[in-house]
Each structure stands twice: as C-alpha cells, then as structure tokens.
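Of the protein chains in this complex, all but one are displayed in their positions.
Right after this comes subunit A.
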C-alpha cells in the first residue's frame, strides 16, 4: 500500500495522461469512424473502395506494430511528432476502423424506406445521412461503440511502448523503484477498471436517453 501512497503524484500524472489520451483518441476515432462508414456506403464505387481499404488495413495490423512504425520509422524520413500526439494519431486511426464497422452495422439497421423518404423530400446524400440515417444508425449501436471505447482505453496502455508515460508506464516506473509489482499493478488495474466502469455507465445512460420511441 505504501508503494502506492508514496507515489501518488506519478500515478496521478499517469492517470491524467491515460484519460487525456482516451478522450482525444475517442473523439478522433469517432470522427474517422463516421467518415469511413460513410465512405463504405457512398454511391461512388471509388469512395467505397477507399473505405474498405482503410478498414482492411487498420483492422488487420497489430496496434503495437503501427505504433512502433509511426514513432520510429517516420522520423527516418523526416516526419516527427511529439510522442503523445503520435500515440493519439495512431490509436485514433486504428480504433477508427473498428468504430467504422460498428457504425456501418448501425446504418444497416436503418430501413431503406427512411433513406428513400429523405431523398423524396429533396435532401442531398449528405443531408440524408446527417439528419436521418446517422442519428438513427448511431442510436442502434451505442452499446458496441461503448465496448470499442473500453477496448480503446485498454489499448492506450500500448503507448507506454513508445515512451508515453501514461498509467501503465507510470506504474512500471514506480515498480522499478519500489519492487512491489502486486500492489503497484493491482492499483493501476483498479484505476483502469474504474475508468471502464465510467465508460459503461455513460454508454448505458446515453442508450436510455437517446432511445427511439418504438
């Protein structure tokens, strides 16, 4: 226990970094997910192909490999970002592929008639999507999106591998000093659980609040 209380500020900084990384990445991944899901249902074949290629590439590569590639390979061709930014970009791009598939599943639950009615009153493709299809499609997949956000939270720990001092790295650092792995990593684990529970609660709340009257 002393190992935890003696290093509260390290844990605190790590936790804040994890939360920041999770929030920034979730927002980025949601935006990317919506864009890519839209590409996958676009009426233009080329756009659909781009959307499919995006999903296939980023779902089929390990996140750690992408992180390492981005952080250590890009500088060799002269492109460098701060470590936090690099990790946020890579995780957002990676999780965006998973969110895109969940969102596409949601879009597919919206009946064809809804899109036809939207077009029939003169809405353009973009307007139909924004005002009719996405609001209903997203509501249908709030739960899976929440699950992906929890997975995203867990995946932020991989940022430790490329030098971001988030919660896992902070725990690791403390353990190097204290050599009490059980207390240190259990403490960090409980913090992750707490964050995951909060995401779960928010998901449930959103699902109830936004439920479509049927």
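Keep this in mind: a residue touches a chain if its C-beta (ideal position, glycine included) is under 8 Å from a C-beta of that chain, and two chains touch if they have at least 3 such contacts; residues count from 1.
Quick note on the criterion: contacts and distances are computed from a predicted model.
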item: The complex's invisible chain, by UniProt name, from "ABC-type polar-amino-acid transporter", "Chlorophyllide a reductase subunit Y", "Putative spermidine/putrescine transport system ATP-binding protein" or "Cytochrome C oxidase, mono-heme subunit/FixO"; value: "ABC-type polar-amino-acid transporter"
item: Among A:77, A:176 or A:213, the residue in touch with the chain that has been omitted; value: A:213
item: Which residue of A:71, A:132 or A:152 touches the chain not shown here; value: A:132
item: Those residues of subunit A which, in the complete complex, touch the missing chain; value: 43, 111, 113-114, 116-124, 127, 131-132, 135-136, 139, 212-214
